[in-house]
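Missing here is one protein chain; the remaining ones are kept as they sit in the complex.
Then we have subunit A:
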Amino acid sequence: MAADTTPPAAPEDGLVGITIDGRTARVAKGTLVTDASAILGIHIPVYCAHPKMDPVAVCRMCLVHVEKMPKLQPACATPVSEGMVVSTERADVAKTREGVLEFLLLNHPLDCPVCDRGGECDLQDFAFRYGPQASRFPITEKVHFNKAVPLSDRIELDQERCILCWRCTRYYDEITGEKELVLQERGVHTLVNTFEGKPLTSAFQGNLPEICPVGALTNRKYRFKARPWDLQRTKGVCPTCSYGCNINIDSRDFEIKRFASRDNPLVDDMWLCDRGRDSGPSWNNVERIRRPVLRDATGSREVSVSEAVAAAARSLREVRERHGPSSIAVLGSAENTNEEIWLLQRLARTALETPHLDHQLEAFPDIGPEEHALGIAEIEQCAAVIVLGDEPEREAPVLTLRLFKAQTKRGVAIRRVVAQATRSLVGELPAEGLIGLIADETNREHATALAGELSRSHQVRRMTVTRGVNGRGAKDLGMLPNSGPGYTAVDQAGKAGRHILEASAAGLITGLVVMGGSVWSASVTPLLERVAAALEVLVVIDTRPGPLSRAATVLIPGHAIFEKGGTVTNMEGRVQRVRPALPPATQTPSETRILSALAAELGAAGWPGDHLLINRELVTAVPAYARAGNGGRALFEAAVRA
């Protein structure tokens, strides 16, 4: 009997079966061969293909053999089909790769020893792995281009190194929509240039050198600063705003050399803004507080950290004994980690027994988790998104790219309206589907009013762009005068940030603990100077000098966000870890250890000082944070109010 040669019918699972180099997998319909091969652990080299952009198939590096196809096919632009058999190992594929690399290197300057990209260059890597060993093209015949074309104050283009993969021009077409880069000339003389020769103005230029597969586009601020293999890489979160972009902190010789993107499709989608990207290296030149200092009428002196902590506890106890607990206030900031916030609010509420605590200057009455319901990636699932005012995108620039993607690739209607918009100003909304409403913190009252109007006819979910890398965490964990951890009710509402400062200046509050106050804008400096002059006791824990630290009776240095471990919560509630990328600029312990020591001196012994132990305590008390884990969103079911 002849064997049945008909293949078994494919299961109806909505997937398609594919064989690559003898390995089989079932993948989603429409998956590109490059992605299917990645699932199977088979490497297909690409230059023009990019996971965030539509395929163009111009580099021809990914040509593979597909059974029943007369010619080799670009894997980056070929979707899988049922029963497709692909080979990446055949001799013709290998020869084609070698041939394409020879072509790409034909007019390439081969200046790897002086190229910023050397060591992390796809052209270099693939040439070693798949390329010809020697050049057959006479070096004298190479076409020459300009090697240092400044495209802006941030980006420099080496037109000779460019392999014309079109990633940069497509980035401007597809990702930012700004269309600032174009191709000029044709054939072998083709080059990338700015549109009409004008300098780039985009707020997202720093992504260009990262998407460039070679060393053609370089970052002028990083140029010639380090070789990739000298860099030490640490996973982190961009500290500039509350969007929470994932980054790699690349350091060398105890200095931050650059922030590199670390793709989190749910947050940054691998794009960083220039403000965030440039903030890293700027930390290298910041003036820091390095030693604990005690100051009184007779002058100031440097002391040990234990002396400083003991003095702080002693003076705060004296204030409480003389004027009562309500004469003491505690201010944190949106720059503190969740673990610091946890100890600080606990210090205020249980050790110092004061209701006056906050992390910001503005008062937020009726604060609740419903203003943070919409997730960043959920923007793409909305039928329409309303953005109140231009502040949200100014506060968190990468939000602009997510909105553009939602609009162009998902067909979401984006309405940018004035902050005071009412229903009539928003215009017609789709009858069905989720409506996203985005506002920054200064417009939360307008957003609340509009959400109330819209929710009568639509399902509305709000996003509030909080300020500071951990402004959201500080609110979630109760560093507020009117809300406890997890938005629980408080027995007695205290004074909000600005009222605390005003009461201090007026002599109503005589002892103040401030952690991280140096982030406040220069507009409050006169008030801070009056506060500093009036207070009896001012305990400052901070990284950078400011009006308060210069007058502090007890000054203790803090660790910058790159120098310590912990978690921060982004504006959508995503709890993300930060890790020490650099050794601290001071020899004193981290803020959490100082706070636990201070609590002990105040009579509350046994508080954890290690951020991991604090986190364990924190997630027990706030279940939403336990559910979020590391990298998930903290979702509060409803505000619990008395």
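The criterion applied here is as follows: a residue touches a chain if its C-beta (ideal position, glycine included) is under 8 Å from a C-beta of that chain, and two chains touch if they have at least 3 such contacts; residues count from 1.
Here, contacts and distances are computed from a predicted model.
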Protein name as given in UniProt for the chain not displayed, "V-type ATP synthase subunit I", "Cytochrome c oxidase subunit 1", "NADH-quinone oxidoreductase subunit F" or "Response regulator": "NADH-quinone oxidoreductase subunit F"
Touching the absent chain when the full complex is considered, from A:Lys68, A:Arg136 or A:Arg456: A:Arg136
Touching residue (missing chain; options A:Val114, A:Val188 or A:Ala297): A:Val188
Identified contact with the non-displayed chain, of A:Ala25, A:Val56 or A:Ala413: A:Val56
Residue among A:Lys95, A:Arg129 or A:Arg616 that touches the chain left out of view: A:Lys95
On subunit A, residues whose C-beta touches the chain left out of the figure: 55-61, 63, 71-72, 77, 95-96, 98-100, 102-104, 106-107, 136-138, 141, 143, 163-164, 183, 185-190
